[in-house]
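What you see is the complex with one protein chain gone and the rest in place.
Our next item is chain A:
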Amino acid sequence: MKEKLHQIKLKYRGKKMAPAFNAIHTFLYSPNETTHSGSHVRSADDLKRTMNTVIMALVPCLLFGIFNAGYQHYSAINGFPAEFSLFEHFLTWENFWLGAITVLPIVIVSYGVGLAIEFIFAVIKGHEVEEGYLVTGMLVPLIVPVDTPLWMLAVAVAFGVVIGKEVFGGTGMNILNPALTIRAFLFFAYPTWMSGDKVWVHGAKEGVTQAGSADAISGETVLGYLAQGSTEFSYSLSDMFYGFIPGSVGETSTVLILLGGLFLVFSKIASWRIMLSAVIGSLAMGLIFNGIVAAEWIPEYSKFYGLMNFEYWQHLLVGGLAFGIVFMATDPVTGSQTNRGKWIYGFLIGFMSVMIRVFNPGYPEGVFLAILLMNVFAPTIDHYVVRGNIKRRMKRLKTATIHPKVTDGVEALKTETV
């Protein structure tokens, strides 16, 4: 089988559709080609392996999202269980089935549209299909509300892949994270489907009613409640940590995100510096807001009071902050490259995420906006870090005393200092 595919590949080399065939071929088998020029690095960590590792880290979030979609839907109709039991109320076939028929189409559309565009561009440009979309295609379903209409998603994916990535030259050349470009496009284009209390639970938009009443179900996110100045949500801290709360498909379960994050750190795929500094950044901003409330600088009727008063470390448990920090901020293409730059980049992401979250009047969330903003600034940060490094070394060179070797005379000293 493997031999046969190689033969087919050789036969069709240089033909128009060759990149499309090669993409499927190399996805299944490792290519029998060597590098044509430059250094030859033998390593198992090629781009495809990297991408697959990230996808593996995302799978728990996706599975949880599927169950949670069902759980939130049925709980909204029948009321939340008083005595919550994981196996009785959450990991049920009923939840899984409902989640599967709502979430899997999103995954399929995301991959279908995105890969189709990648293939088209590869065929037009005549280069190999790049693996860049593998992770993006998985991230997109996890950061959108469960009831996002599929055609909107298709439009957004097309926009994100073409404008966010292909116009810059494809995988590895993009300035903005494509998944977040897609999310931002959806947010600005179709705000009624992306915010409010009707989009986070399946069926709420169509007006499915609660059992035994004529009220339509709704599901406000924790941040949504806080933005309205209400603290009367019924979600406990452990609900937030384990993720039994409404929200975008894959962002709710902080514990699984943490697990995925640790996996990425230990497999050295993602940068722990960015993750850590982003956490520190968000805590810092949260503390500042808590301090403002404690100092009574803002009155209780202020519309920012609810979110400012929110315990600083709990910001990490709700909304997309944890998900964004672990899976989006650490994107090696759009993030900072230098170690010192990573600290600055991550810190500002956390800092701004919480700031935008509190001050955004239309939608109490800001992680995707903060990361996109810092994506734009990442090259600038790197530039100054590199410049700073050069300056420091020049200074060191100037003040350095060069010891002449004992046997060498003045001549040798001259050549050394020149």
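The criterion applied here is as follows: a residue touches a chain if its C-beta (ideal position, glycine included) is under 8 Å from a C-beta of that chain, and two chains touch if they have at least 3 such contacts; residues count from 1.
Note that in this section contacts and distances are computed from a predicted model.
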Undepicted complex member, UniProt protein name, chosen from "Peptide/nickel transport system permease protein", "Na(+)-translocating NADH-quinone reductase subunit D", "Amino acid/amide ABC transporter membrane protein 2, HAAT family" or "Malonate decarboxylase beta subunit": "Na(+)-translocating NADH-quinone reductase subunit D"
Residue of A:A189, A:L237 or A:M394 in touch with the missing chain, whole complex considered: A:A189
Option touching the unshown chain, where A:L5, A:I77, A:M152 or A:I175 are the choices: A:M152
Of A:L86, A:V167, A:V376 or A:L397, the one touching the omitted chain in the full complex: A:V167
Where the unshown chain meets chain A, residue by residue: 149, 151-152, 155, 163, 167, 185, 188-193
